[in-house]
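For this depiction, one protein chain was excluded, whereas all remaining protein chains were kept in their positions.
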Amino acid sequence: MLCVPLVALVIVGRQIYLSTRYGLSTWKGGGMGMFAAADERSNRYAKVFLVDSDGNRDPLVQLSSEDFDVLNRALEYPTRENFLRAAKKIAQENWIPAYQRRPVLNVNSDGNPIGAGAKSYRVMSPSEIRSDTEERRANMEIQFWKISYEPRTRRLRASLAETFVFTPEERFRNDAERKSL
Amino acid sequence: MKSATSARTSVISRRQSASGSPTGRPFVGSSKFGALIEFARNLDLFETVSLLTLVLTVIFGFDHWLFHIVARICLLVFILWPRSLRTPVFWLALALTGAITIILTWELVDNHKYLLDYWLWVLFMVHLFAQPQRQLRIILFNARFFLCLTFLAASAQKLASPSYRSGEMFEYYLYVDPRFAAFGKLIGIDPSVGEAVKKRTMFLRSPFAEVQGNDIQIVGSNRARVAALMMTSWDASVQLAIGLLLLIRRQRTDQIAHILLLFFIFTTYIPAPVFGFGWILAVMGLTLAKDKFPKIGAAYLVSFFAILLYQLPWREWVLKS
Amino acid sequence: MSMAEPSQGNWARRFTLEALIKSTQQLELVQFVSLLTLFLAVTFPFDHWLFIITARVCLFLFLIFPIIIRKPAFWAALALSATVVTILEWATTDNHKYLLLYWLWVVVFCHAAVDPDQKRRVLVFNARFFLCFVFLAAVAQKLSSPSYRSGEMFEYFLYCDPRFTAFGKLVGIDPKVADAVQKILDFFKSPFSQVINNELLLPGTDRARIVALALTFWDISLQSLIGVLFLWRRTFTDKIAHLLLLFFVFTTYLPAPVFGFGWILAIWGLILAKDRFPKISAAYFISFPAILLYQLPWREWVLGMNS
Partner (left out) sequence: MNGSSDQPDHQLGFFRYSSRALIICMPIVALVIAARQVYLSNYHGLAVWKGGGMGMFASMDGQANRFAQLFITQSDGTRQPLTHLLRVQKDAIDNALNYPVRRNFLAVAKSIATIEWASSPERMPVVLIDSKGEPAGRASESYHMMAPFRPRSRDEKWKGNIQIEFWKMSYNPLTRTCHATLAQTFAFTPDEVQQ
């Protein structure tokens, strides 16, 4: 009679532990924290960049729905292992610069654009023509961001919670192992 | 050997005889709500709970192909062979599939789906025993336990969260969560406020925009602030009250807890489209109330209809109006 | 699927073919068809909130108050909501969904009849009519279509339809061919590319051509045979038609994921076979769980396999 309740209690305990220590969303994992905190997927997002050896970063913008599935999983439970899984999935596509460089827009704290900044990025989009060269050698950087809201001042604040950098060796490890077999 | 149909007939005839009317027309000669109370009282607890749980698995089950297929096969097996509902293997198949689904995608599974799987394991255990008294004890204990766990753990997690206590969470959702847009409009928050907030958050998310200090002002509305604070205090107090009252295990406190739970089900699942959660809470509430409080049992039966009707696209209607 | 009391016996014996045949013979036709139709309405419904909610409320009512399944009003609610949904979205409603609509009305009329024999007649006549209608109308539309007759359609779908990619791989067409074709076709759709003469050479294979011709021939002959044989109304022709229909149901819905269509065909087949061909009706009985199992993601498994 007590066995299912005991399992439930253990799972709730685990959820609370993972949620407080490792950032697991309060909505997931078997606790009861639905509508308990504004800290779940709708307030979390990731920016994904390819970073070449010179330190230039280009954002990957057109992720497929499969890429989003894996990335969302990492956003719900933001461990390095989960982001690595997302990086591996995203790296399976061949990313090429699709359009001309686009300047980064500066936005003031009132939410109004105030002109182009000094920085500019190439827009990277997936292509089927695999080059096997440049982009496979670049590091992949995934920035994990959280949005919080301050009701008194009515300000939204984005904070960079963590940055994960994955080397090509890490991302393509399984491919290399498979080939060597 | 009995055929599926005759077995089904026996279920039907049992229900008919249980309806307590010699004419087989239970609704004749009494008020409609009285008849409903009578009907609810005469339902077989295990069969009703099992059936309602089966419906839950088929229409609000886990979003995974494995569970979809097993739940549909179970429904087919039940339709062809109604007695299967009383076999532990039937529930084992569902509970095990639910557990596998959770293990495979545990970070993505919503908390309330865990509750469904616990309940499937409870039904498996209930059907392992032959003595009705023992079955009754297991199901009553577990229904109360999970209702207390759900509401007390929820209250604890909410009260422990600063973004909940400050009202920040509900206010933010009133602006950006599309599920709340229609509800917001109903209480006087213009949908354009939410649209403007969403647009500003896009600046934060885009790699092609850099927001000064990563800090952005939103327009917001005082009404949303007040509504959010009210929702926060209402939600936390109702949930805490239900959990605590059910813990006391007295007739009077149980009655109040059931009324609050019904109020919670009837109101919460209008804005929040997590119908499976509402359904399982109603199943547990019905389990506890059916024999002790017939009127409340009947109200729980009505709540199942309400949950099904809440799936109407009323949000689109409100937003378009 | 056994109908025996658990205490009566021996599990091994209960799952024999003989037991299955016996139990299908004991089924009461009208009740059984009603249950299968309700299941169909709940699990493969019209994709519209009105029908989905109606079907779920009907399932809930049936489980709480089972006798309701024999009331014409119960079926009329389902049939009416199906009618409203079909009228609202007639141009985007798949052809096979119309069959569900017709069938819901047939079940209304069946339950509206007083005499049990009349109920059976409603079901039996309509089952035969719709089987002939489905297959003969399909054959007529196919034969009148030049892109079908030339084998062009199946070859094109083998390249372009993702539902056929896994099947294509099983018959030896490399999924890379399909990927390359799909990519090349995007040139037509993009405003930023202009295809010279609006004509593109597809990187197709001979194998796909042969498979497409074989599929075309198999499909048209099987469908015309089933339609014509059911028209005859003789025991022998009916028997062959049932075997072909079973073959069709068991093979077609593996690649084509229109399970509701397979389900309704199996219901009609079962209605016609039940009292006359016990073994065949047992096979129809098996086809229902088979259709459910075809929903396994076998396509992903096949495509994920190393070739």
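A few remarks follow.
Per-chain numbering from 1; labels A, B and C assigned in written order.
Basically, a contact is a pair of C-beta atoms (placed from the backbone, for glycine too) under 8 Å apart; a residue touches a chain by one contact, two chains touch by 3 or more.
All figures in this text were calculated on a predicted structure; none of them were measured in a lab.
Although one chain is not drawn, the whole complex shows that of C:Asn95, C:Ser221 or C:Thr251 it is C:Asn95 that touches it. Touching the omitted chain from chain C are residues 28, 30-31, 70-72, 90-96, 98, 102-103, 105-106, 108-116, 118-119, 121-122, 125-126, 129-130, 133-135, 137-138, 140-142, 145, 147-148, 150-157, 160-161, 183-185, 187-189, 191-202, 204, 209, 212, 219, 256, 258.
What we mean here is this: only the chains that are shown with their structure count from here on.
The chain closest to the protein's centre is B, with centres computed as averages of CA atoms.
Summed over C-beta pairs in contact, the chain pair with the top total is A-B. Note: centroid distance chain A to chain B, computed from Cα atoms, is 32 Å.
Centroid to centroid, with C-alpha atoms defining each point, chain A and chain C lie 42 Å apart. Note for the complex: chain A touches chain B at residues 1, 3-5, 7-9, 11-12, 15-16, 24, 26-39, 42-43, 45, 47, 49, 59, 61, 72-73, 76-77, 82, 102-111, 113, 117, 119, 121, 145, 147-151, 153-160.
Across the interface of their complex, chain B is touched by residues 1-6, 8, 19, 22-23, 26-28, 31-32, 35-36, 38-39, 42-43, 49, 52-53, 56-57, 59-60, 63-67, 288-289, 292-293, 295-297 of chain C. Residues 1-8, 11-12, 15-16, 43, 48, 51-52, 54-55, 58-59, 65, 68-69, 72-73, 75-77, 79-81, 83, 87, 301, 304-305, 308-309, 311-313 of chain B touch chain C in their complex.
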